[in-house]
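Complex shown without one protein chain; remaining protein chains in place.
Per-chain residue numbering starts at 1, and chain names A and B are given in the order in which the chains are listed.
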Amino acid sequence: MSKYSMHLLVCGGTGCRASASDAIVENLKTELEAKGLSDTVQVIMTGCFGFCEKGPIVKVSPDNTFYVQVKPEDARKIVEEHVIKGRKVRELLYVDPKANEVIEDSKHMGFYKKQIRIALRNCGFINPEILDEYISRDGYLALGKALTEMTPEEVIKEIKASGLRGRGGAGFPTGLKWELSRQSQSDKKYVVCNADEGDPGAFMDRSILEGDPHSVLEAMAICGYCIGADTGLVYIRAEYPLAIQRLKVAISQAREYGLLGKDIFGTGFNFDIELKYGAGAFVCGEETALIHSMEGHRGEPTLKPPFPSVSGYLGKPTNVNNVETFANIPVILLKGSAWFSSIGTEKSKGTKVFALAGKINNVGLIEVPMGTTLREVIFEIGGGIKNGRKFKAVQTGGPSGGCLTEKHLDLPIDYESLVANGSMMGSGGMIVLDEDDCMVSIAKYFLDFTVEESCGKCSPCRIGNKRLYELLDKICKGNGVADDLTRLKNLGLVIKDTSLCGLGQSSPNPVLSTLENFMVEYTEHVHDKKCRAGECKALMTYSILEEHCVGCTACARACPVGAITGERKQLHVINPAICIKCGACLEKCKFDAVIVQ
Amino acid sequence: MDQIKLTIDGKAVEVPKGTTIYKAAKTLGIDIPILCYMDLKGLNIENKPGGCRICVVEVEGRRNLASSCSTDVSEGMVVKTSTIRVLNARRTVMELILSDHPKDCLTCAKSGKCDLQDMAIKLGIRNIPGQEFAEMSTYRLDTSPSIIREMDKCIMCRRCETMCNDFQTVGALSAVNRGFMSVVAPAFEMNLEHSPCTYCGQCVAVCPTGALTEVDHTRNVIAALSDPTKTVIVQTAPAVRAALGEEFGLEPGTLVTGKMVTALRTLGFDYVFDTDFAADLTIMEEGSELLGRLGKFLAGDKDVKLPILTSCCPAWVNFFEHNFPDMKDIPSTARSPQQMFGSIAKTYFADKIGVKREDLIVVSIMPCLAKKYECQRDEFSVDGNPDVDFSISTRELGFLIKQANIQFNGLPDEDFDKPMGESTGAAVIFGTTGGVIEAATRTAFELHTGKSLSNVDFKELRGLEGIRHATIDFGGFPLKIGIAHGLGNARKLLEDIKAGRSEFHAIEIMACPGGCIGGGGQPLHHGDSTILKARAKAIYAEDTSKTLRKSHENPYIIKLYEEFLGKPLSEKAHHLLHTHYFDKSKNTFSI
Partner (left out) sequence: MSSVKIELRKDQIEKIHEICKSFNYEGGELINVLHKCQHEFGYLPAEIQEVVAEQLKLSVAKVYGVVTFYSFFSMIPKGKFPISICTGTACYVRGAENVLAEFKKQLKIEVGETSADGKFSLSCLRCVGACGLAPVVLVGEKTFGRVAPDGVKAILAEFEQ
């Protein structure tokens, strides 16, 4: 990178590309060309910076100037002002909403202050399509170290000592998994990277693959060395075209450099990687289902044991880890297990990437040390609740997780604490909800997802989740009875207790955790036929405030079913028996006389 | 083998490593309820998807319940099979399954023999909470000539899929769709008629509910019996007599030939005949065909088609027509005994009693569902009038007898009518795997060598091994015989022939496990191979009890040739007793 004195880093993550970040790259290049600066200033399209809320992002290195919501036409200004004259383009800088002051560089932004980036270390810094850039940031050094200086046992010992646990959901100790795979005797073994990120609202794996694909390839090779495998397979969602393309580029570059293939680093170690495509089935995140899918079957899970480490892909010992887990490996080997385990809590070491979304100011991808509190994540990094609304809950762990509330805000985030409070880490989705969100509806949303994604193999998941959904729907439509709440709970517990795989064993969590934390909303729906968030249409009643109504007749004319009566210049009345709750009157009334309760 | 010590319901037990909790409990006399699990002992077929979740148990130290059918025991494990938690879970899961299951038990074909019904009784299910808001997964009804698929009643136990794919390698069925709408179905959810289904009926035989049942022809039979203008005759296949008793609570393997004849006569059949008669006839034709081909082979003819394959199993015929159409000139052209019977009945016998073809109704009692399809094949009818009008299964005969309020177990024994009720011991063993080829060997040996067999029991051809082979000394010539039962095993032999690796001269193939005794129309054996063995034993017992045990010695067969057919393989015999095969490989989905 020495040739250039300045780098313009443009975010090439999916969100920013959707807002024309490739046009920004084009325009910046054209402008630099025109000014004859192509040799001194380099434009790099990087992986995701994480701060998706304010994308597209352009960052200037070395001064860390952080431009937000950049449009393609801003390219000229950036080149003319910042690059040539050294003056920051003020209107593109990030404004801290609380202090209302302009922040000039990313280091001082609330969004980044509390983050420690290990898995995302290279995202936003390097061009993921250029291997040299990865190498310049110590890329493949860990593989070299492992192959030339360490025995497989030593590497496994180091990973075990680091305390790294699977980042895909369940949190199984990674080093132990590797050890089990190593212990299985077989002529052939496989390393599988689970990149079938299916959690709605989580996109960290995608960002890592798009922003730093080599870190995953390097880790897979290290894993292959440890367990005695010469073949790696990345099982990736077909819906991730950019990640697939970047992986393909990375694999071919690594082969070219001899970092994959035969006799790596002249050590006699052979390892190569192929891609396998998922085809849209959430259950394939479960490792036995994933393996069946890779074998060309329906992605139905099977009972464990046998574990994949004993009998996996094509019946051979197979070590499955997810993308984020792998991305941690090279750093652990380079910086040591002591360094890694110094971060985090007693049982959960290192960092975790979260996709922060929902009713929050700073939507984006963040990486924080384990043990960071929900409050820090939501109110400091996330910048608090959007539009000044009130925080109600945060949903973690996606469809397998649960909702945590105000009282959990000071909970340090780690595997155990989340589970103890009825949620889970999952892959790291974190959806923030405000007072306009109905908790029964949120539970229903997740159950709708589970019903659609259940593979259908076992009866509690196939039928039980459907029944849970129907009960929630019934409650949202105002037909709930007291018994339904008892049934929801019993059904939820039995589905958890009896389902074949992790999908069904966790699918009732959104229901059970909202029942636990928001029982009052359920009882309001059932007994008072009220939805405090105003989300359940069937539970709303429209009425007209006497003191505001001027008798303009606008509402009556707008009503499609003739539910509103009233003489001109007289108070109008809505007949609740006829009203279909379409909201047309509310929209038409200029005097705020129509109210919804 | 390593032994594992564990405790189940407070009792210590030691079992070999790799034993499931379910089986370990069984050794203690603890019968954990199961639904989807199926163990076809002796056939090496085990269906344990762990899908229904009825068999869950509590394992100390484990977060969730374990499915006992598919969880192996481990050292020091402490299992509780009926805690309140377990009972509540089982009942709730059962309520869930029933919430997506039709409630027409009263009129369901499986009523009284339904595993799901039994489980509902066992778990004391009295109501299904919230049924009025519960959507049911519904599917199109599929009626084929043999099998009805009413998949609203499917509980996704996957047993049929296991039989169709793993055991039979037919591949007509697969789990399709996902989640609530997942179901087992042929490709594109078309009807079985447009699939490679052979109608072997093994899916029906293992289905725990009313999702897969046979097409019921008992009404047609009753209608025919009550029509005074019709002469109704019946033929009973060899395997029926060895299993029918089970429908009336008799021990498996109880021979009920005489009671069956009495019952049929009581039902009103004008003549009660035996398919065994036609089996003897089959041996005459097929045996002659074998000798013919063998003779050419020994004379140095290189083009002769060997091995010759038996053709009496209609599911097997369907199988090779779908899967090996390029080899359709290898099997014997002899029709199956059912069809030979019909053909002779509607010509020779009809003439004898002076009844017009269209006024003679031929009913067959078969252990088989493919026979329903076979008798409807176009080539087995004359001017639209089928040689065999209705084929009903052993189970359907059981229903008929019960409907007619016949106290079966107390019936006296009667004999079949003449002439088509007379048979030899060679014919009855058609009902079990290896029987056809043994019968053929008895006749072919004597015709080929001109010597009389001192011992007709070819024990080397018997057994329940999936694929067997034996060499018989045919007067100095070593005749190599292959036997397969189960279409998966048949496929292996066929692949060998195709690849030129087969050294056999003759091969017998039966589609069902154990041969016809394990047919898709038999009383449900629930995969218990001891039942199959008992039935086979009964068949061989009947063979031994006969004075005549070689087909060519059947006096009525001899008479039939003298009076009507001439010689085996004569022109008339060809016309009435032989058939040809079709290429059905393309006749699947492209409709």
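Criterion: a residue touches a chain if its C-beta (ideal position, glycine included) is under 8 Å from a C-beta of that chain, and two chains touch if they have at least 3 such contacts.
It should be emphasised that the depicted structure is a prediction, and the values quoted were computed from it without experimental measurement.
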Can you list the shown chains that the hidden chain touches? A, B
Which of A:207, A:288, A:348 or A:400 sits in contact with the chain that's absent? A:207
Touching the hidden chain in the complete assembly: which of A:395, A:421, A:459 or A:514 does that? A:395
Sole touch to the unshown chain from A:357, A:413 or A:488: residue A:357
Absent chain, residues of chain A that touch it: 13-15, 17-19, 51-55, 198-203, 206-207, 238-240, 276-282, 293-299, 314, 355, 357-359, 363-364, 395, 398, 429, 431, 433, 437, 442, 445-446, 449, 455
Chain B residues touching the omitted chain (full complex): 165, 170-178, 185-190, 195-196, 588-590
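Convention: only the chains that are shown with their structure count from here on.
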CA centre of chain A versus CA centre of chain B: separation in Å? 54
Give every residue of chain A touching chain B within the complex, in rising order. 281, 298, 300, 302-303, 305, 451-460, 462-464, 466-467, 470-471, 474, 479, 483-484, 487, 490-491, 494, 496-500, 505
Interface with chain A, chain B side, in the complex: residues 49-53, 56, 64-65, 67, 70-72, 85, 88-89, 92-93, 96-97, 99-100, 129-130, 133-135, 155-156, 175, 177-182
